[in-house]
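Here you go, one structure.
Only a portion of the chains appears, each positioned as in the full assembly.
The first chain written gets the first letter, and so on, giving A and B; residue counts start at 1 in each chain.
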């Protein structure tokens, strides 16, 4: 049955997501010896304000650093 | 407590989703003997490039066949 839920930051193209799904399916069929037809993959994309490590959103931090850099560059 | 997460392809109307939630709630209260108030259902909708069977997205495949058919029809 392998059913996989993959959480990603938003921003990947359809090609990247399809490529990842294909590669993961192959990894599972090879390592677990199951038929490809039994592998289902669900992708859920998250925006910047929807993922936190240590209570901080890496995507928002990056924006804010980029903003700071930009600001510095403007000086 | 039954808490249900239901993953669906996007595209259903509010009426269809409400109807499904109502029918599932009745199915659970009847089969498990729990109070309706204890049943919670969360729906997460997925776009075409977010669901894969055997490493292929059925929704994208359908589009691409439709595209091919369309192309053929144009010939």
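FYI, a contact is a pair of C-beta atoms (placed from the backbone, for glycine too) under 8 Å apart; a residue touches a chain by one contact, two chains touch by 3 or more.
None of the values given here were measured: they were computed from a predicted structure.
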TODO: Could you tell me how many identical protein chains the full complex contains, when just 2 are shown?
DONE: 6
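Note that only the chains that are shown with their structure count from here on.
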Open item on the list: Roughly how far is chain A from chain B, centre to centre by C-alpha average, rounded to an integer in Å?
Closed with: 22
Task: In the complex, chain A residues that touch chain B - done: 14, 17-18, 21-22, 24-26, 36-37, 39-45
Task: Residue numbers on chain B that touch chain A, as the complex places them - done: 7, 44, 46, 48-57, 60
